[in-house]
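Subset of chains shown; positions unchanged.
Naming follows writing order (A, B, C and D), and every chain is counted from residue 1.
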Amino acid sequence: MPQYYILFLFFLIFFSSSSHASVQDFCVADLKGPDGPAGYPCKSPANVTVSDFVFSGLAKGGNTTNIIQAAVTPAFVAQFPGVNGLGLSMARLDLAPGGVIPFHTHPGASEILVVTRGHITAGFVSSASTVYLETLKKGDVMVFPQGLLHFQVNAAKIHSSAFVSFSSASPGLQILDFALFANNLPSALVGQTTFLDLAQIKKLKGVLGGTG
Amino acid sequence: MPQYYILFLFFLIFFSSSSHASVQDFCVADLKGPDGPAGYPCKSPANVTVSDFVFSGLAKGGNTTNIIQAAVTPAFVAQFPGVNGLGLSMARLDLAPGGVIPFHTHPGASEILVVTRGHITAGFVSSASTVYLETLKKGDVMVFPQGLLHFQVNAAKIHSSAFVSFSSASPGLQILDFALFANNLPSALVGQTTFLDLAQIKKLKGVLGGTG
Amino acid sequence: MPQYYILFLFFLIFFSSSSHASVQDFCVADLKGPDGPAGYPCKSPANVTVSDFVFSGLAKGGNTTNIIQAAVTPAFVAQFPGVNGLGLSMARLDLAPGGVIPFHTHPGASEILVVTRGHITAGFVSSASTVYLETLKKGDVMVFPQGLLHFQVNAAKIHSSAFVSFSSASPGLQILDFALFANNLPSALVGQTTFLDLAQIKKLKGVLGGTG
Amino acid sequence: MPQYYILFLFFLIFFSSSSHASVQDFCVADLKGPDGPAGYPCKSPANVTVSDFVFSGLAKGGNTTNIIQAAVTPAFVAQFPGVNGLGLSMARLDLAPGGVIPFHTHPGASEILVVTRGHITAGFVSSASTVYLETLKKGDVMVFPQGLLHFQVNAAKIHSSAFVSFSSASPGLQILDFALFANNLPSALVGQTTFLDLAQIKKLKGVLGGTG
């Protein structure tokens, strides 16, 4: 038994001397720090608690009383600092009847989706312009390779939901319509680079708050 | 209009000359090929269809009529070849009342979990031996940093479920009890390297089919 | 001097015993082999010559007598096997007067461009929908972060050219118009997921050879 | 000869203009800075000396007069800032007769071991629960894949030693017994998640300073 006490002491000593090294088990984001190419600086491990690793913001769906009748609720590093440096993150999709998550990309991550309610028609398009399109039932899983244009549409008459996960703590989200129409990119330039008609461009710029 | 026809031809020519390059949009696993450090060889893109990117095996929970009253259903690259090379995968956890996913690690990935039914008590232990323990409600998300020991226990009187995602297409799964007791590692050596009593070791070896 | 002879022998012996290890200096693609998540299998080093590391296909610009009055000539791994595994590749842009490289993304790479003739107006849009737009002169360099929508337009009255480099041997290329209009994605679904008018969609599907 | 002087000037000019770029040859850790997912911020290169790249702390073995009769002396980034960002680190193992490095994992690194004195029985267990076990002689090398449970036991009647290297500057170290028994994880929960008997758990919690 006295021997055991020594064991106890030994380990205490060992751990105290190597305590710095164990920091890199995880790196909860200090969102006040400047981020870098690999993510945010780490919160001091002494201040980390289990609440840093738990996120309750996906328990409820976002508000779908908008024109797309849909909502995306992110749990990226900016909302959920515990994923910093771990190479993954999540989001929740909610689609009211008729709801649509319009064409978008995640510049820095692949995505995997699992339907938790209703039916969702999802699709992505490859560099070769091939369409991969499927209507998913509850429990079905679909994967969207990194950086490719994709969308999700409610295929049920009821509210549909899904959880999506990403291969990055900060996958990014570029919604096509906003990239094209919700800024000051001159309409003529949009026309030149998309072959869309000017009237179409101006109409959507009007809707999405773009100028030019 | 004839101009448009030229545009059409131009793009066709462009795409045929660069068709090889577009392969790396994705790399659906050819599971018959020998795998390598980065995953399996790619199935020929000509044979890839949307079904390669869709997996229905998580729609139903696994059979929980076993002693742990729980089941893990994986959608790793071996079950879902579409995730090959994309740096993510999924699994489904089902826990009957009293069910337990015992202590385990994923040697090659971090994990993010979202509860879809019931309540789950989950925890992980850091290198500094600190315990991060929480009882999660439906919709709660928890993250488990790479390689650390963790577990999940049903905290509800009903069946509980969760989806988990990983930061690798092949996260691995090392269940502690199986690593220690379900093989031919000599009992004396298990004792020396775990400080467990020999009787305890032999009892669990008996249960789990280990020898020696 | 006899000593030197021994040195000579020593190194020969040393190198023959370690000849396998030196393979990974480079990994020229064997394009006949199945590719994998990290690229193509390596051509046998014994068969590699300097011509595997040299590519002459960018010396001339592509044919710009098409409706976009522009051409992209790639030197990706499919055209230039020497870049396999090295994390970079190139392409050449040629824009006749009025020429346009329409909105596109590279799902797997950042891009850096240098103007070699004329003037080019280039822009990209961030996830926050901010436009970064500049007219570049000969010798100017611009960088386009990974996966973001961008375009290039000739801003000169003469033929303009540029070399672009990528942070991947296989950056991919997704041209927005082709993703939306050059395949069998049903027009109604395109409308739902882009907010474009059906007439606009059908017009561009007609031009680009899309159906549905 | 005056020409040479110009060469000299040329290079001086060249180097001063690119001096910042050369920083990333190495990134000696500034341990006072907040670390991030990729490691610590870099010490100013102007203050870096050769002593930052040299570590003498492994010259002597750790104290083995403890119950495991063994010691692990780390040269991780926390002890040896010069390895920051270089993707490797070292440690020294010392095992008195009867000494044991108990079951543990390195969550973020593979390990390679070379015996420098005595004999060491080492083993690791795969996800498939297969045991890979060998008694190593002086000069023998063994590799332990990332994240898997492994151990080392003195197999000689004399003091045995080894050097181990890791594929990370911060490999982490999770000792199984400490993860299970040296914290406040409730005994009942340990029992549920390990199938160990409560008496066994309480005994080891007593020894290792755990509570609950």
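As a convention for this text, a residue touches a chain if its C-beta (ideal position, glycine included) is under 8 Å from a C-beta of that chain, and two chains touch if they have at least 3 such contacts.
Fair warning: this is a prediction, and the values are worked out from it, not measured in the lab.
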What is the copy count for the full homomeric complex in this file, when 4 chains appear in place?
6
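Following the convention adopted for this analysis, only the chains that are shown with their structure count from here on.
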Minimal step count in the chain contact network, subunit C to subunit D:
2
Compared with subunit A, which chain's mean CA position is the farthest off?
D
Which of A-D and B-D has more C-beta pairs touching across its chains
B-D
Equivalent interface positions on subunit A and subunit B, same or different at half:
same
Of the pairs A-B, A-C or A-D, which has an interface that repeats that of B-C (more than half of the contact pairs shared)?
A-D
Between the Cα centroids of subunit A and subunit B the separation in whole angstrom comes to 20
Euclidean distance of C-alpha centroids - subunit A vs subunit D, Å:
34
Roughly how many whole angstrom separate the Cα centroids of subunit B and subunit D?
27
Provide the list of subunit A residues touching at least two other chains, using ranges where the numbers run on.
15, 19, 21-22, 25, 126-127, 129, 133, 145-146, 148
Chain-level touch network, classified as line, ring, star, complete or other:
other
Just spell out which pairs of chains touch, all of them.
A-B, A-C, A-D, B-C, B-D
As the complex stands, subunit B meets subunit A at residues 15, 19, 21-22, 25-26, 45, 49-51, 53-60, 75, 80, 82-83, 86-90, 110-112, 114, 116, 124, 126-129, 132-134, 136-146, 148, 163, 165-167
Name, in rising order, each residue of subunit B that touches subunit D in their complex.
100, 102-103, 105-108, 121, 123, 125-127, 129-131, 133, 145-149, 151, 153, 172-180, 182-185, 189, 192-197, 200, 203-204, 207
Per the touch rule, the subunit C residues reaching subunit B in their complex are 31, 34-39, 65-68, 71-72, 74, 76-79, 107-108, 168, 170-173, 175, 178, 182, 206-209
